[in-house]
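Pasting a structure here, questions to come.
Left out: one protein chain. Kept in place: all the others.
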Amino acid sequence: MADKKTITIAIMDAPYENARSTTTLRLIDLAAKRGYNINVFAYEGAVLQPFAAQTPHANAVHGRSVEEENHFIPKDAIAALMREAEKNGGKIDWVNCGLCVDERGAANAIPGVRRGSPADFWQLSEASDNTLVIATR
Amino acid sequence: MAKYLLIESRDPFDSNDTRFCGDLARQLAAAKNEVTLFLVQNGVLPVRPGARAADLTSLAGAGVHVLADSFSLKERGIDENRLASGVAAAPLDVVLDALAEGAKVIWH
Partner (left out) sequence: MKTLSIVESAYRATVEEQDDTIVWIHGAMKGAGADLALLLRGNAVNYLVQRQDAGGLAFGDWRQTQPPRIASDLAALAAKGVDICYVAEDVAERGIERNELINGAQPVPRGAIAELLGRYERVWYW
């Protein structure tokens, strides 16, 4: 098994807006499988990724019910990744930037998400083996 | 000698700024650093033979490892056994490996 590492990732995109969100989750999934500790600093629209009120829908264009559509819901993927990390001896520390939360009304997040600030991003990064910033455009 | 991983998510059809990563990779390689350019998302669009891959082939010739994310290729129906010269398919693990090894990793 690979040596345990701590990685910090900063993200900015709201869900359902850009392929960066999917690639980020793919990276976190790989890190979770390796048992890494993963810090995620969600900035700007990314604070909506773990928003607890997301709900799936049917897809009438494809004739699929809610169950059949099994629509991708970011908060559920994030919760699954938190379980995956823990199963492999790691942890995901998801920090939502507080002011970004306030202006977007995004306080209702899934368990395991905490409120923070840019100072947290700096401290997490300082305490990590490496940091990746995935900025929005 | 330092390790660099430049992740290119943009494509030259949509963005003039893909030159940034290409030029940076070339400069870093010329300075004897170990440099990998990892194409992801639409960044893989130029890797079909006959597409705008000349810059990528040239980078490979200059000592840059040019890799394309396997899932992004599959998602776009690009045959990973038929890529432009100098480009190889690779899993996203490359990014995590680079982070774990302490490389300087930039997402563009």
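Structure notes:
The letters A and B name the chains in turn, as written, and every chain counts its residues from 1.
By definition in this document, contacts are C-beta pairs under 8 Å (C-beta built on N, C-alpha and C of every residue); 3 or more make two chains touch, one makes a residue touch a chain.
Predicted model, so just to flag it, every value in this text is computed and none were measured.
Checked against the full complex, the candidates A:18, A:96 or A:130 give a single residue touching the omitted chain, namely A:18. In the full complex, chain B touches the omitted chain through residues 11, 13-14, 41-42, 45-46, 48-53, 71, 74-77, 79. Residues 15-19, 21-22, 25-26, 28-29, 32, 59-62, 64, 68-72, 74, 76-77, 80-84 of chain A touch the missing chain (whole complex, contact as defined above).
Assume only the chains that are shown with their structure count from here on.
Centroids built from CA atoms put chain B at 25 Å from chain A.
Listed in rising order, the residues of chain A touching chain B in the complex are 2-3, 5, 7, 19-20, 23, 26-27, 30-31, 34, 36, 129-130, 132-135.
Those residues of chain B that touch chain A in the complex are listed here as 9, 40-42, 71, 92-93, 95-96, 99-100, 102-103, 105, 107.
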